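As you look at this complex, bear in mind that one protein chain is not there, while each of the others sits in place.
Here is chain A:
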Amino acid sequence: MAELHIIGQIIGATGFPQNSLFCKWGVHAGGAWRLLSGLKEGQTQVDIPQTGDMAYWSHPIDLHYTTKGLQGWPKLHLQVWHQDSFGRCQLYGYGYIHVPSSPGQHRLQCVTWRPLGSWQDQLAEMFVGGGPQLRSPDLIYSGADRYRLHTVGMGTVELELCVILRHFDRYGVES
């Protein structure tokens, strides 16, 4: 079996309408993959930048996977939320990105989008906040139902991931 180490951080997010943001993240892999150590999901702190637009989290990601096959390469899913001064949390975006398969250091930008409701919902959203959310973000992985969604693009989450592969070349995998 081959091993994959993912060591990196969620640096921060930029390009969102408001700044007080936090991120819930998780890594999802196929059935042949097993997590040996590390936390595969988590939530960052709320960051309110004083200067500039980028909210910095620097949230560590340290995972050690072992696998019997190449299907179901790990994917990272992110949900960016906004917390306002009243303590309300509003969804600001979903984003999905594959973990890179080539070893080395990668600086990735994961774009995010947010579902839109009907025009009445959008009007209400302008005044009181809130907004529709996905019933279950897992439905998105299969991709089959995505076409029914109406969304709007939001900001970008920056990540830095270092990928270390072990024993993949022993099984003839080039990446």
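Criterion: contacts are C-beta pairs under 8 Å (C-beta built on N, C-alpha and C of every residue); 3 or more make two chains touch, one makes a residue touch a chain; residues count from 1.
What we mean here is this: contacts and distances are computed from a predicted model.
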{"item": "UniProt protein name of the chain not shown, from \"MKS transition zone complex subunit 1\", \"Translocase of chloroplast\", \"Iron permease FTR1 family-domain-containing protein\" or \"Protein-serine/threonine kinase\"", "value": "\"MKS transition zone complex subunit 1\""}
{"item": "Options A:Q18, A:S58 or A:Q71, residue touching the unrepresented chain", "value": "A:Q71"}
{"item": "Interface with the undisplayed chain - residues on chain A", "value": "1-3, 15, 24, 32, 34, 36, 66-71, 73, 75, 79, 86-89, 91, 94-98, 100-102, 106, 110-113, 116, 128-133, 135, 141, 143-144, 146-154, 169-175"}
